[in-house]
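If you scroll down you'll find the structure; I have some questions about it.
Only a single protein chain was left out; the remaining protein chains are all shown in position.
Showing subunit A:
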Amino acid sequence: MNWFQNWMLPKAAATHAGDVDGLYMFIVYLTIFFFFFNGALILYAVRKWRRRSAKEVTPHITHNTKMELIWSIIPLFVVMGIFFWGFKGYVKAWVPPNDSMEIVVTAKKWVWQFEYPDGTRTLNDLHVPLNKPVKLVMHSEDVIHSFFVPSFRLKRDVIPGRYTELWFTPTEPGVQQVFCAEYCGKGHSDMLARIFVDTPEQYETFLREGDEQVRKMPLKDLGKLVYENKGCATCHSLDGTRGQGPSWKGIWGETGKGADGKPYTVDANYIRQSVLQPQAVVVQGFEPIMPTFQGLLREREILGVIEFIKSVK
């Protein structure tokens, strides 16, 4: 009967799906059984006791306490069993393990945005490592949405004004479909996302190089995105005004003096060094306060910053 389960349910792809599937199939068989059981009783009665003459007399049976007790108590036990089974699965799906990776999910009409622990953001594509618990912390910017992953057997509403959580441990590499399950207007049925369940190598690549969007973005645009999102803009202006750090306006190719008096030239190597080891060369007249971005920026993002600085004239 495996084909039957495979037809009724999408292929399970997270740890606690098995529990849900077991209960699901149990109730499916229960339903099928009682449908045919009741159907057979009715068919039997209709054929055997079909009215043959208007004068037929029927026995006057008003009730049968013993039988009625039996058919109340047996279902009671069955449904209590189902309750506990369902409760067990729900509890399992409730409490995330302590070591789960936390990803912030923001829903808005009609996209899903994901933010990773390192600050990376992606739209509609979520990358997670295989066999590692992931916890989603979700909120909505407008109406109620609902994050639904059929192959994980999981769903949780995403609500404006409060956080809800969902966690899972993916067990199948590949792509899983995400739907929005709470009606949210015109784009409701197009509010789809995908979860890329990556092998460790793929996930490494993702962390190093970003997802497809980042990989495909022109370097200059990527640099601008880094400038805006990773905090460069708090200290460096683009229009020549002096901030905590030197403005980026027109610095490409310039030469200047470091705090220690040594001259430097703004080229690719200099920028790279300033991002990863800011204290190596501190521009004269500025405090050595810039933090290192070691580990926070990917190689391609640094190249993007270089391209972007080239373009700020």
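Of note:
Rule of thumb we're sticking to: a residue touches a chain if its C-beta (ideal position, glycine included) is under 8 Å from a C-beta of that chain, and two chains touch if they have at least 3 such contacts; residues count from 1.
Keep this in mind: contacts and distances are computed from a predicted model.
One subunit of the complex is not drawn; among "Ni/Fe hydrogenase subunit alpha", "YncE family protein", "ABC transporter permease subunit" or "Cytochrome c oxidase subunit 1", its UniProt record names it "Cytochrome c oxidase subunit 1".
Within the entire complex, the positions of subunit A that touch the omitted partner chain are 7-10, 16, 19-20, 23-24, 27, 30-31, 34-35, 38-39, 41-42, 45-46, 49-52, 54-64, 67-68, 71-72, 75-76, 79-80, 82-83, 85-94, 142-144, 146, 148, 150-151, 153-157, 159-162, 164, 177, 179-190.
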